[in-house]
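Here it is, the structure, as structure tokens.
Up next is chain A:
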Amino acid sequence: MAKELWKGNEAIAEAAIKAGCRFFFGYPITPQNEIPEYMAMKMPQIDGGCFLQAESEVAAINMVYGAAGSGARVMTSSSSPGISLKQEGITYIAGAELPCVIVNIVRGGPGLGGIQPAQSDYFQACKGGGHGDYRLVVLAPASVQEAVDLVQEAFDIADQYRNPVMILGDGMIGQMMEPVEFTEVKKRKLPGKPWATVGTKGERSGNVINSLFIDPAECEKHNFKLFEKYSEIEKNETKVETYNMEGAEIVFVAYGTTSRIVKNAINALAKDGIKAGIIRPITLWPYPQKAIAEAAEQASVKAFLTVEMSMGQMVEDVRLAVNGKKPVHFYGRTGGMIPTPKAIVEEAKKILGGAK
Partner candidate 1 sequence: MGKVTFDENRCKGCELCTTVCPAKIVVMDKDRINVKGYHVATVKEMDKCTGCASCARICPDVVIRVER
Partner candidate 2 sequence: MAVVFEKTKALTDKPFHYCPGCTHGIIHRLVAEVLEELNLVEKTIGVAPVGCAVFAYDYFNCDMQEAAHGRAPAAATGIKRVNPKAAVFTYQGDGDLASIGAAEIVHAAMRGEKITTIFVNNAIYGMTGGQMAPTTLIGQKATTAPYGRVEDHAGLPLRVSEMLATIPKAVFVERVSVHDVKHIIQAKKAIKKAFQAQMEGKGFTLVEVLSTCPTNWGKTPVESLKWLEENMIPYFPLGNFRNTEEVK
């Protein structure tokens, strides 16, 4: 299959459709509008496809809940402020153990913030965002091709574990155009959905989709059940990429588009005789603690430098994984400002005590 040039947002929408997504509920917000717009164009042309622009992000996530509870493959998309609005709906979906895909094309924050790319929603995505003990599987593509591959896999992960899955992109992933090849993502063996509300047909008792467990013992039991599931996900679904780690003196940790800027910095440092490597988490939850802990034990490694388009969120998880064995530094730009390879190189040299 030939490579085609696709805009990130549109490729994400097409990938969802290829994965069998037939329901999309969304609301306009910059910089992800091409996702609902593409869905508006394509869904009516597909048998059983449905696109609906909801009256708000709150309404949209609740439409997702209803469709997911009836067993459908369903998606919503938004950007930071809209994702904040969805938090209540997201915890209901997690609590009711429903599958769905939520796309966040991150922009500057907090509040109305800006419309340019950022990575300041890491805490929101990985540490809750909504109330209660729950987890989202969070996938962070670094290119439009990777976004396409991860979106397709996201629906399978969601169905396999009955959990919402978030695609954490940023404004660059959404707006860039890159070559993309739509390949058949390896299909998983998935359980059926006997729990879905589709009508009893007189063949069984009624299914109930809810997240209310008013008896505290039952509620605790439910929480333990959720966390057994999250253990399984941690065991099976962690994804990470490492590059140039052999003999590395400084280890970068970065995700998404920032990781590509860091790779440029790594190549520039190599020209100055400095060995730098990168650990690139692809799943932000479950987090690749093991890869980072192992790098912390590596003798050549003098320090870690986390680079994010935020005031420092993922760096806390890096510190936890390094567990005091080596110093962990942070460099970031935010509000839509993009870090440059040059600045990252300077930061690395400062940490290592000047150029060699």
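Selection criteria: all candidates are chains of the complex that A comes from, given by their letters.
The working rule: a contact is a pair of C-beta atoms (placed from the backbone, for glycine too) under 8 Å apart; a residue touches a chain by one contact, two chains touch by 3 or more; residues count from 1.
Worth saying up front: this structure is predicted, and the values here are computed from it rather than measured.
Trainee: Between 1 or 2, which touches chain A here in the complex?
Mentor: Per the touch definition, chain A is in contact with 2.
Trainee: Inside the complex, what are the residues of chain A that reach candidate 2?
Mentor: Residues 27-30, 33, 36-37, 40-41, 44, 51, 53, 55-59, 81, 112.
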